[in-house]
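Data block below; observations after.
Missing here is one protein chain; the remaining ones are kept as they sit in the complex.
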C-alpha cells in the first residue's frame, strides 16, 4: 500500500481540524472594541495556540511520511489514532475557552496534547516495525530529543496546572515553541541521503 | 474514467464526516471533572465508536479501490450511495447521544450502520459487474466472511436493541472489533499478484 | 495552468458542501420513532435531494474536466462562480426545511438551482472560448439536450411553485432524475477518441 492516499486523507482531516476551531470562537456580544478585547481575544490566543499545534503535527507528519515507503494496517490505524486525539483538540480548546481561568479544562487540554504526543510515538514505532532496522525514519530521527522531552514537559504542565493554570499554559506554549524552531533533522537527512525527485 | 478523483472526493467526504462529529459532542456544562465525566464522557465513547467505523470504511474503501482499474457511472453512484449513508452517521450518533439510554435512537443507529453495509455491498457488486469475471477485487475478497457476517450481527443488534439497548451496543461494537482485526486479504493479494509501483 | 489543482480544490469544496447539510438537519425533539418521522424525516428527503444534486454536479464536473487540457483565469473564476451557487444549496435547503410547506423558500431553492445551472453553462462557455473550435468538450457534449432542458424545467418549477409548492418540488426532482440517468456522452466520447492513460 502506498502512502499517497493516507497522506491525502490525513491532510483533509488536519485541514478540517485546524479551521473548525474558528467556528467555536466566542463571538463578541456587542459591536464595540471593548466587546472584542475581553473573552473573544482570550479565545483568539487559545485558537492561535491550537492552530500552531495542529500546524506542527501537520509539518512533522509531512516530514515523517517522506521517509516512509509503504503503509501496512498497523501504520494506518496508528495514524487514525493520532487523528483521533488531534480531532479532540477543538473540543478541549473550546471547553478551556468557555471557562477562562478554570483548572480542570486547562489540565484536560494538556492531557489531550499528551495523548496526541503518545499517539505520534506509537505511529513512529509502527513505522519502525514495518520497515525494520534499515528504516530511513529511524536514522533521520537520531536521538529524537524533542520527541522525548515533550511528554515530560506536558506532564509537568498537567500536574502543575492543578496548582496554577499558568504552569500548564506556560508548559503548553513552551512545547509549541520548541517545535516551532524548524526541525531540520528530516530535511537535512533528505538532502544528504536521498536523490531529489524533481 | 480513472479512480484517482473518485478516491480524492471520497477521502474529502470521509475526512469531513470523521471530524464533524466532534462539533456535535456535548460540551460539559461546568468546568469540573464531574461535569466532564457524565454525559460528555458517554458522548466521547459514541464518538470513538463512530470514528472507528468511518476509519474502517475509509481503510476498506482504500484497499478496495487499489484493485479497481476503471470507474463507470454505476460505480460512481454506488460510491455516492455509500457516502450518503456514512454522512448520516454523525446525525444518528448525535441523536443517540442526546438521549442516553433510549431505545429508538440505538435501534436507528444500527439501521444506519446496516444501510452503510448494504451500500458497500452494492458498490462491490457494481465493481464486479464493471470488471467482469476476471475482477481482481472478486478474487481478493474470496468468500468474504466478514462482509457476510456483519449484516447478520447488525440485524441481531437492531432487533435486540428493542429488548435491551445493550444488545444493540454490544453488536455494533462487535462488528467494529471484527473489522479492526486488520483485513489482510487485499494486502496479501496485492503483495502476491501485483507488481509494486514505486 | 494545469487542471489538477482546480479539480482538487473543487473536490474539497463539493465534499464539504455535500456533507455540511447533515449539520443543518433538524434533530428529532424526542427519542421516539414518532419524533423522527415528522419534520426530521422531511428534512432527510430534502437532504437526499440536495445530496443527489451536488453528486450530479460533482460527477458532471469530473467528466467535463477530463476533456479540458488547460485552465485560464476566466475558467478559474467561472468555476468559483459555480462553487458559489452550489455553496448556497445548504442554505436554501435548510430554509426550505425550516418552513415545511411555505411557498417562498421552495421558490428560492429553485432559483438557487437555476443559478447553479447558469453558472455551469457559463463555465462550459469559458472552456469553449479557451479551447477554440476544436474543443473536445464541445464535440463530446453534442446537442446537450439535458443542459438545455434543465433551465426550462427549473423555470417551470419556480413559477409553478408560486401556485403550488408541489409543482416546484416535482420539477426539481424531475431534473435530478434526468441527470441521474447516467450521462454516457462524455464516457462514450472518451472511450472512442482518447487513448486510455493507465
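By written order: A, B and C. Residues from 1 in each chain.
Keep this in mind: contacts are C-beta pairs under 8 Å (C-beta built on N, C-alpha and C of every residue); 3 or more make two chains touch, one makes a residue touch a chain.
These numbers were taken from a predicted model, which means no experiment stands behind them.
J.: Which one touches the absent chain: C:36, C:49, C:64 or C:108?
T.: Considering the complete complex, C:108 is the one touching the chain left out.
J.: Touching the missing chain, which residues of subunit A?
T.: The list for subunit A reads 7-8, 11-12, 14-16, 18-20, 22-23, 25, 27-28, 30-33, 36, 48, 51-52, 55, 58-59, 62-63, 66, 180, 182-184, 187, 190, 197-198.
J.: For the chain that got dropped from the picture, name the residues of subunit C it touches.
T.: Touch set of subunit C with respect to the missing chain: 1-2, 5-6, 8-9, 12-13, 15-17, 20, 23-24, 69, 72-74, 76-77, 80, 83-84, 87-88, 90-91, 94-95, 98-99, 102-105, 108.
Following the convention adopted for this analysis, only the chains that are shown with their structure count from here on.
J.: How far is the middle of subunit A from the middle of subunit C, if each middle is the mean of its Cα atoms, in Å?
T.: 37
J.: Of all the residues in subunit C, which ones touch at least 2 other chains?
T.: 12, in rising order.
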